[in-house]
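Moving on to subunit A:
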Amino acid sequence: MKSEVILKQPEVSHKVLRVSPELPSKLIELGATKFYRCFNCGNCTAICPLTEGKVSYPRKLIRYSLLGLEDRILSSAEPWLCYYCGECSDYCPRDAEPGSFMMALRRYLTTKYDWTGLSRLLYFSKKVEVIAIMILAAIVGLLIYFLHGPIVLDRVELETFAPIHIVDTAGLAVFFILATLLITNIYRMYRYVMRDDQGRRIKIPLKFLITDFIKTVPLHFFTQMKFRLCKVWNWINHLIIVYGYAAAFILFVPLLRFTQTNEPFLLVNPLSILGILSTIALIYGASVAIHGRVKKSQPMWRYSHSTDWMFILLLLVTVVTGILVGIFRLIGLPLATYITYSIHLMIVAPFLILEVPFAKWSHLAYRPFAIYFAGLKERFLASRGVMYV
Partner candidate 1 sequence: MSKPVLVIGGGIAGIQAALDLADQGIQVYLVEKSPSIGGRMAQLDKTFPTLDCASCILTPKMVSVARHNNIKLLTYSEVIEVSGRAGDFNVKILKKPRYVEEENCIGCGECVAKCPSRVPDEFNLKMSNRKAIYFPFPQAVPLKATIDKEHCLFFTKGVCRVCERFCPTKAINFEQQPKTIELNVAAIIIATGYDLIDPSLAPLYGYGKYQNVYTSLEFERLVSSTGPTNGEIIRRSDGKHPKSIAFIQCVCSRDVKINPNCSAFCCMASVKEAILAKEHLGDVDCTIFYMDLRAFGKGYQEFYKRAMEEFNIKFIKAKPAKIEEKPETKNLLITYEEQVTGVKRVLEVDMVVLAVGVKPVYPEAISLEKNEDGWVKLRNPYLDPVSTSIEGVYIIGVAAGAKDIPDSVTQAGAAAVKASILAWGGG
Partner candidate 2 sequence: MEKPKMALYWCASCGGCEEAVVDLAEKILDVINLVDIVFWPVAVDFKIDDVEKLPDGSIVASLINGGVRLSEHEHVVKLLRRKSKIVVAYGACSSWGGIPGLANLYDKEEILKYVYGDAPSVDNPGGVRPREKHVEEVELELPSFLPRLLPLDVVIDVDYYIPGCPPTPEVTWKALEILLSGNLPPKGSVLGASDRALCYECPLNNTKPDKILLKDIKRPHQVIVDPEKCLLTQELICLGPVTRGGCGALCIKAAMPCTGCFGSLDEVIDYGGKAVSYFASILDYYTEEDVERILDRLPDPMGVFYRYTLPASRLRGKIKTTMR
């Protein structure tokens, strides 16, 4: 293969990696509770349905982490390629839980990609997490308190209570802030990943950046097809949640002006049907996750970090309050509708603001981008191989 990527000649002297002792304990806090039991057999990597060729995890990542080789961890896109089927954990002869380690590693990387530092605070402190949610909820509550429209009590007039231009503007504002944060984080991820094993930056020509992006990101974003190789049922469940969420998001953010009206809530409305379907999908997804986490029925649910619970809880409350809003509207209870609606917003806002750029939800972007970056990087490394062999 002809080298496609132009490179600078690397220096002859190589960088010797220096071991640092801090990293492992951080990972333990993030949920890698047993990875230090690893004795290097490689069973996990070999059994993983997704590893192939140079894409090698979890063993190597465990070793990097144990020895505190942080540069190596940061430059790895691999943690995002794992969908936590748990085969590695099931067959680990040392019970080192490589799967939960990978999960912890994703949490760790999320904190590293985030430049605000908020992510780190959220992940490392339950207190901060709770306070952050409460503050955000309070802000939303105050905003509603000061900005809400007239409260019509003889019938349900949601649009009047929450004037669409305000909610919409606020929603869009939040959306853009989140998008900005997420994009900057992805850029940081790119900077971290695109380093060779000597720590040098890898420069990828724009052409490849664009073509590869088009080829990989949308596809993986919408299909998560790698997940299919991991565990089919988990993939389907996940898709249900994703699409449920996406539908809900579309319905209640960009299409809010059609969904949040003063018109009586009609079940036959196609948007309503979509809303109900998405709600069912979310309820289903959340309950599968809760059930799984309580029962610890799959390796991926065996070790739940506090942020995992928070995520599910917020999701559940969001969905439940959303449903309640619908029901109250349907049966015509104006006050109940407005209150639950307010609560709903107070939950949704922190949920989106905290989870999307700073916590668990960010994976929706990191995963497809990781595939994209890993592909680019592999191409780069392969081309370098051609250059020097």
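Throughout what follows, a residue touches a chain if its C-beta (ideal position, glycine included) is under 8 Å from a C-beta of that chain, and two chains touch if they have at least 3 such contacts; residues count from 1.
For anyone wondering why these and not others, all candidates are chains of the complex that A comes from, given by their letters.
From a predicted model like this one, the values you see are computed outputs, not experimental measurements.
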item	value
Candidate number, among 1 or 2, whose chain touches subunit A in this complex	1
Residues of subunit A touching candidate 1 in the complex	39-48, 51-54, 56, 59-60, 91, 93-95
